[in-house]
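All protein chains of the complex are present and in place, except for one that has been dropped.
Letters A and B mark the chains as written, and numbering starts fresh at 1 in each.
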Amino acid sequence: MRQFLIVAPILIPLAATAVTALLWSRPAAQRFVGLGAAVALFVATMALLAEVISGGMLVGQMGSWPAPFGISLVVDHLAAAMLAITGLMGLTVAVYAMGPGAKERDRAGFQPLFHALLMGVTGAFTTGDLFNLYVWFEVMLIASFGLLVLDRTREQIDGGIRYVMLNLVGTTFFLLAIGLVYGLTGTLNMADLARVAPDIENQGALAAVGVLLLVAFGAKAAVFPLFNWLPASYHTASMPVAAIFAALLTKVGVYAIIRVFTLIFAHDQALFGPMLGIIAMATMVVGVLGAASHYDVRRILSFHIISQIGYMLVGVALMTPLAIAGSVLYVIHHIVVKANLFLVAGAMQQVGGTFALKRLGGLYAARPLLGLAFLIPALSLAGIPPLSGFWGKLVVIRSSLEVEAYVLAFVALAVGLLTLYSMVKIWNEAFWKAKPETAPEPPAAWTMTQRIATFTPIIVLCGVTLTIGLWTEPFAAFSITAAESLLDREAYIAAVLGTNPVQLTEAVP
Amino acid sequence: MPASFILRVAAPLLLWVPLLVSFYLLVRGHNAPGGGFVGGLVAASGLVFFAIARGETAAIAVMRLSPASWCGVGLLLGAGSGVLALFDPASGYLTHRWWFPDLPVKLPLNTAFIFDIGVYLVVIGTITAMFFALVAED
Partner (left out) sequence: METLLALSIGVLVAAAAYLLLARDLPRVLLGFVLLGNAANLTIFAAGRIGTMTPPLVEYGATALAAGAANPLPQALVLTAIVIGFGLAAFALVLVMRAYAEFGSAQAEDMDAAEGPDEPVSPAPDQDPVPAQREAA
């Protein structure tokens, strides 16, 4: 059963990709299969999370090859949480994608690509092997390329070019780094790497490889100064696609940074800690300033993804249990809130006819519930108590104060304030002010089914945000458990390699 | 640009010879250089030749299913080849099984071969899909 559980998050989207591709010429059947697979993935990831909470870390050796020779799948607390949230996002976005525009999207191949993307994401969260991580990155990347240019409009092709070119170079750096890691250590299994890394003679070269990995993951996570592709492309995608991108793609990069730098490079914290701290601060500031300068809902939200990535890196930068717990809590909260904001933005466009703030207006008068659905994630993003973002920020700032990183704490607070400014800007312009005369006509009326498909996910995600905010205790406790297990490298190594790891017969230079 | 007369007449040859070679490569790949990926590439090149000679529509007619569906079948075969192992609690996913029945002809009777067929189909589907997308630009 455990063997099945650990591969289920990969197998379910894989099967869904295959079946929907097989039904290429029948979009209606594809949608049915896609929704079923999203439900199955959600159930499977929740079962996996429950299993990890009750029974601890799950390890699977693919093809029964003993680690470190085969590919290991490892699901610890952090991975299980990320998988569960991926399941939730997959389900909500799959439902949302049945709203307006569903027919065109499905005819262009949305379903196979969407599930291939989910497979790449779940694979990246599950794997315990560096090269396998690269493969999942590429699965995710190819699927995201296809999704981004789904409508083949001018903007999408332009945005697609930027996204594709920068990400291609990023992953090639990852591949280079993998070659160098293998040359230095003779292994690519992450647990085995964690075992041998502190004893490598040439620590300088290992640190250089670490920086190369940081560049590769940083490009994926859109950290400063490698973030340019994100605001150039995300806003061009169709709304369900933008929502799933915003929720998951950058977070896979963050997850890879957390995993690799807590596991393999933890002994070199003196080098990577300050580096990550500076990157985190610069990322927060640049993202929030970029958002302040824009007047298009999607572009504001895109820039806020970047700024929030900074908070998530604080944990790895400080490497204390509390800081890492803060990062974990922040990632979980952020995925829910950010995806929800993009979903709300799609609904705003459906009601107001545009994403441009100058031409929007009067949405609160027209749709008070939509206003409320915007306010919950927006205020949560800005960190207003008692919503989920407040607790995330509280833990992050408290942990930086504990290690006397006052600049970091100050930047985090100031960026929170500027986030509030952006959110208030959207509220004032789109919801509060009177409808301007230049306001476009909203697109044709939508059917009841489309409304249900659009608003159910929004309401569910609002509910999740409120739950994390008002009933934080279990989430905070979980984050601390996850952080402790991340810092307990010995347990990870023992779980993957067994208590008596196979020694390579030939000594690795 | 219409293909030359010679090319059009030779098209079936250009299709079937690579397909036969690709089968050989696929079966041989079990214990020697070759395998699903190389075989798939050769088979796809045969289909691409045929598409150049007789046009896309004729090539799709030969393929029966759309390239995406070929990928779908291949993915299902590849993923399915490992599922058997899940019923054995001791073995991980994708643990392959071999059978050695006493037959006059040596047959690759194992689940790894199913995986290879899956790769073969996915490669054919992907390459032809890419080719059709490139051709559709003109």
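Going forward, contacts are C-beta pairs under 8 Å (C-beta built on N, C-alpha and C of every residue); 3 or more make two chains touch, one makes a residue touch a chain.
Bear in mind the structure is a predicted one, so any value in this text is a computation, not a measurement.
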**Request:** Over the full complex, note down every shown chain the hidden chain is touching.
**Result:** A, B
**Touch criterion as defined above, residue of A:His294, A:Lys338 or A:Arg489 at the omitted chain** = A:His294
**Prompt:** Of A:Ala8, A:Leu23, A:Met62 or A:Leu141, which one is in contact with the hidden chain?
**Reply:** A:Leu141
**Complete:** In the whole complex, of A:Gly34, A:Gly160 or A:Gly392, the residue touching the missing chain would be A:Gly160
**Asked** So which bits of chain A touch the chain we can't see?
**Response** 131, 134-135, 138, 141-142, 145-146, 149, 151-162, 164-165, 168-169, 171-172, 175-176, 178-180, 182-184, 188, 231-233, 235-236, 238, 294-296, 299, 353-359, 440, 443
**Item:** chain B residues that touch the omitted chain in the full complex
**Value:** 31-33, 37, 126, 130, 133-134, 137
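In the analysis below, only the chains that are shown with their structure count from here on.
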**Item:** Centroid distance [mean C-alpha coordinates] between chain B and chain A, Å
**Value:** 35
**Message:** So in the complex, the part of chain B that touches chain A is made up of which residues?
**Reply:** 65-66, 68-69, 71-76, 79, 82-83, 85-86, 89-96
**Asked** Which part of chain A faces chain B closely enough to touch in the complex?
**Response** 1, 3-4, 6-7, 11, 14-15, 17-25, 60-65, 70, 109, 112
